[in-house]
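What follows is part of the complex, with its chains left where they were.
Note that the chains are named A and B in the order they appear, and that numbering of residues resets to 1 at the start of each chain.
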Amino acid sequence: MNPQKPSDNHSPTDCEILELISYNRELHDKYTGTYTTVESILNKIQPDRVNWINVDGLNNQDLIEKVQTHFCLHSLLIDDVLSDQRPKAEEFDDYLFFTLKMLYRIDGTAIDYEQISFVLGKNYLISFQEKEGDWFDGFRDRIRLDQGRVRKKQADYLLYRLIDIIVDNYYNVLDRVGDLIDETEETVYQNPSTQTFTKIQYLKKELIYLRKALFPLRDALSKIVKGESDFVKEENIRFFSDVYEHVIHLTDSLETYKDLVSSLTDIHINAMNTKMNEVMKVLTVISTIFIPLTFIVGVYGMNFHYMPELDWRWGYYSVWGVMILIVVGMLAFFRHKKWF
Amino acid sequence: MNPQKPSDNHSPTDCEILELISYNRELHDKYTGTYTTVESILNKIQPDRVNWINVDGLNNQDLIEKVQTHFCLHSLLIDDVLSDQRPKAEEFDDYLFFTLKMLYRIDGTAIDYEQISFVLGKNYLISFQEKEGDWFDGFRDRIRLDQGRVRKKQADYLLYRLIDIIVDNYYNVLDRVGDLIDETEETVYQNPSTQTFTKIQYLKKELIYLRKALFPLRDALSKIVKGESDFVKEENIRFFSDVYEHVIHLTDSLETYKDLVSSLTDIHINAMNTKMNEVMKVLTVISTIFIPLTFIVGVYGMNFHYMPELDWRWGYYSVWGVMILIVVGMLAFFRHKKWF
């Protein structure tokens, strides 16, 4: 599957910005609503179930405040949700805060980032997304249809699954970057141009940004894997450990790609130089051959009264002979020196 | 808001260099004075309030000594306040010493640094500034008007807020640097020139200096975050932890910008080379076309008595024909080789 903007039509109405999925082994309920119906939805939360509250769009301050009040969220946490943050995991008294970047690749070139933040409590998980639309639709179906383990597990497993889905998408994006590097490498060898160079620089830049999103994520997950959080159960740490391994794998690939792209720059510069050198060399060889010939014909264009060669019967033809000899000699010399 | 030199007109008189803001939940007093009235102001300090003593200008030795005596400050600490220091946090018996750099960006190009030092005691905070004028005016109003949490908190929270304001300003400066990088990138692709290169080098240099101010700040805050200080209460460490995260975010961005600027240098060099190569190529192609032609006309400028072509009726026109053929052939060849 080519990475693309995930579907943004999972909701019946466009104005819906709050979604509650509440489930346990037996039951599954889903409520969606706008900011006007926030309280009624929040009241649907049931303590004996896993409650996943998903907030789309962070511009409605009223909504955010209601959620904050309902779950007693720290004001610093809300600041972090609303502003651009490096991926991190932070343990509060009553919940675990986790924020990372979700990746989109729109129309195959530029990478788009969206910050997604999670608050994991005892029996709930809140997810804050900047924009509508995410990669979780398939997973929502799996919850509803009770596929896989998720309905048998608690909120921490839900968090793992969502992070896992986001990280899986990094693989798609990085694979696409890998393909682009391969394509560019072929182009560089065959036809180095300013376009190719711009493309290489673009790749370099994307890798710099990816690095900024991925490296702190590794540290954030490492905190959970070390068992520092009270909200992730011992038995589920292995799952986070698995995502953690994936992120390390991704950072490894990132470093590899970085080296490959830097290698591409070298190849490009070399290819450009080689091409330029070839042009200059051939042109210079042509000039060099004709300059002595022009001198010779100049000699016999002089108007001295006493120039014996001018009166010779075969003078003109001899000059041609001499010139042909010179050309052949020079060509042989250049060929011998492997100059073209 | 564009980062600018902060207002320097918060004081009624220019000669005022000492300011005491003394507050608790109910009361708020503000005293300002010059070095002649230092003692009377210091006597206004009340043990049951938070006392913020702000010193502007470090040249008046008499003033510094009076403050030092009043609070029993270590002579090494005063040395550090007066000389250029790398950002650091140092725990003394009776207070915590914290020093960092405050950033200004005057008229949008050069970054200006001012060293600001804090001494945090049980119920007081002393701030030493090199020059008058700072970023705290809005915050002074918030204290006076009892907005936010500050009046309910102790001196350590005050220290957090001041550091937070300074670090927030780093974001403004770094955003401006980011904008400059974007602007320069566009220029580099469109019109690479020595001016662009100088601009890139300027950016590089600013980043080097920023790095020198930011990296030690991270270490200094990390000390407090680890709970090593007795003067920051357990409950307020989370706030410092938040500033600490911001500083790490800033250092991440700094590294990203460094990579982007180094990438810009590559792009610039490549653009310059490409431009130069193009000039040389076109010019050389012109020379190369005319050199053989000049040779040919030279041939028929020779004065040999026996040159049959000269007497031909269509000789002159034939030569023109041959020359046109040569030009067309060479152009076709160059075009085929994609040399221009």
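Simple rule for what comes next: contacts are C-beta pairs under 8 Å (C-beta built on N, C-alpha and C of every residue); 3 or more make two chains touch, one makes a residue touch a chain.
Since this is a predicted model, take the numbers as computed values, not measurements.
What's in place is 2 chains of the same protein, and the file's complete complex has 5 copies in all.
In this text, only the chains that are shown with their structure count from here on.
Taking only C-alpha atoms, you rotate chain A by 70 degrees to land it on chain B; that is to the nearest 5.
For the pair chain A and chain B, the distance between C-alpha centroids works out to 27 Å. By the touch criterion stated above, chain B contacts chain A in their complex at residues 189, 238-239, 241-242, 245, 248-249, 252-253, 256, 259-260, 263, 266-267, 270-271, 273-274, 277, 280-281, 284-285, 287-288, 291-292, 294-295, 298-299, 301-307, 337, 339.
Chain A meets chain B in the complex at residues 74, 76, 79-80, 85-86, 88, 90, 194, 197-198, 201, 204-205, 208-209, 211-212, 216, 265, 269, 272, 276, 279-280, 283-284, 286-287, 290-291, 293-294, 297-298, 300-303, 307, 309-316, 319.
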